[in-house]
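Everything on this sheet refers to the single structure shown next.
One protein chain is absent from this view; the other protein chains keep their places.
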Amino acid sequence: MFERALTQVKYNKDGDLLFSVSKDHVICVWFSQNGERLGTYHGHQGAVWTIDSNPTSSILASGAADNTVRLWDIKTGKLIKTWDLPTAVKRVEFSEDGLFLVATTEQRMGHLGSILVYSINPDIEGEQDDEPSLKITCEQSKATVVAWSYLNKYIIAAHENGTISQYDSKTGEQLLNVQVHEKGPLVMDMQMSPDRTYFITASKDKTSKILDVNTLQVLKKFETDTPLNSAAITTKKEFVILGGGQEARDVTTTAARQGKFEARFYHKIFEDEVGRVRGHFGPLNTIAVHPAGVSYASGGEDGYVRLHHFDKSYFDFMYEVERTRAQH
Amino acid sequence: KEHEDILKRREVIDQRKEAAENAAANLQKEESRLRALRDRHREEAEQLRLEEEKKKRDLERQEKERERILVTEFWKQVTSMGLTEAEFRVQVKDIGLEIPENVSTLDSNFIRKVKIAMMEKEKKETNEKLRVTSKRIDHLERAYRKEELELLPQDFEA
Partner (left out) sequence: MTADDFYDSDEEIDFSDLREQYEVKLEEGLDTFVVVDGLPKVPEDNKPKLVKFLVKKLQGVGKTKEDSVYMPMGDDGQSQGFAFVEYETSMQAAQAVKKLNGLALDKKHVLAVNKLTDIERYGREGRIDEKYTEPEPEPFVEQEHLRSWLADPRGRDQFILFRADTVGVYFNNKKEAPEMTVERQFWTESFVRWSPLGTYLTSLHPQGVQLWGGASWKRMARFPHPAVNLVDFSPNENYLVTWSNKPIVYQEGMPGITAEEDGKTYIVWDVKTGKLLRSFPPIESPQEADKPPNMRKKIQWPLFKWTADDKFCARVTPGSSISVYETPSMVLLDKKSIKLEGVVDFEWSPYSPTDEELKKPASEQLLCYWTPELGNQTARVSLMAIPSKEIIRTRNLFNVSDCKLHWQSEGAYLCVKVDRHSKRGKSTFTNLEFFRIKEKNIPNETIEVQDTVINFAWEPKGNRFVLIAAGELPPANAAGVAAVPKTAVSFYAPEKVKSGPAGQFRLIRTVDKKNSNAIFWSPNGHFCIVATINSQQSNELEFWDFDFDGEKRESEKDLAANLSLIGTVEHYGVTDVEWDPSGRYVVSSSSMWKHTMENGYHMWDFKGVSLREDHIERFKQFAWRPRPPTMLSKEQQKQIRKNLREYSRQFDEEDLIMESEASAIVIEARRRLLEEWRAWRSRIERDLAEEREDAGLPPFGADE
């Protein structure tokens, strides 16, 4: 088990592996079926903020407070590349084809926040470029999270000021910038739909939204009563899972009820809350859904990763209109 | 010679007679021994049977005693619920269960089942009563207000 707050959990594309990172310096990998730990990746010198594995599950990318982005051989645990950056790395993500990696860096000590794109050599033994293929500097407001659209078309970034922008991933040109969330409370998470045509955000402003990746139009809005840290889109069922909770310093009592430490399930299309799963003793920091939609994992401020396999009632649950529609 | 023959024969006869008598005596002796043996066996078997029977009776008595205790225990549990035997029988019937001839086969599980069913029934009844009360209160208030609506223009003029 972990001892420090979780920062991100992520399944690989096949869904058999679950990666997790925490404010510890270690990356862990687990069997998603039984929760058994498969191994760890050592090397980071600070809190690891983010991870992602490439589509063939050969390479793992990680970003950390030690101002590095690192690539690892998933099988052997060997470190294959380190990029040193001026500030901490808050989010990394492989493109759909695994040929690019996007990373976002913190704004600190005279360094503006930036979004970097690296070309990735899928050959583990092969050389990796030292320099990014593209660098976008966030003049206005640093990016807190970034993600790739389908076909590597756009890079989508959520900024500190609550706006979301769409960048041309070739030129780095900002094509769109829309105020989606409140200014002040940070957008903590952004996850793409499986086909990367839409995505979900999670903000400390207590809302989560689904946006069209092409137009950045808000399609759905989920309103909760607690600051959100993570949001994930389920496959198989039309749900989203939201997680968050009042931060420890804002909670005056320790009662879990007070902090609202529950994973909340909302209907993706109807925007209604359909259920909650308890279990964490602190805010939920990160949520990931199995690519086949059979389970989900949540990582909490309490240092625990919780793995939930969906049961039959979950798959059976359907609104009347969905049922009638399904019959047609 | 003849005499001798006779004598000899007699002797032979006597001998045979004696032998026969001996044999008969032996046979008798053997028979009486066997008889005694049989008698003893029979006695022993009888003894055993009696013992067995006693054991069985004891067992039966114990069983009866056990059952008696179980039954008393059972009704004690029932009365501890605040019900008499008769009331309990009525309740059990009400919830569609049956009390068998031999009450001792029932255990606390049965009582728990009855208890739960009774509680559920009671809850259902309470809910039904409250539902009726609720409806009455709501409808009465609404009826008053509905009629009051008619009087409202008067109030305005006043």
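Going in written order, the chains are labelled A and B, and every chain counts its residues from 1.
Note that in this section a contact is a pair of C-beta atoms (placed from the backbone, for glycine too) under 8 Å apart; a residue touches a chain by one contact, two chains touch by 3 or more.
Everything quoted here is computed from the prediction, not taken from an experiment.
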Practice item. For the chain that's not shown, point to the residue among B:R16, B:R38, B:K64 or B:R136 touching it. Key: B:R136
Check your understanding: Given the full complex, what residues of chain A touch the hidden partner chain?
Key -> 150-151, 194-195, 197-198, 212, 219, 225, 252-253, 257-258, 269-270, 319-322, 325
Check your understanding: In the full complex, which residues of chain B touch the absent chain?
Key -> 125-126, 129-130, 132-149, 151-152, 154-156
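Everything that follows uses one rule, which is that only the chains that are shown with their structure count from here on.
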Practice item. Would you mind pulling out the distance in Å between where the CA atoms of chain A average out and where those of chain B do? Key: 68
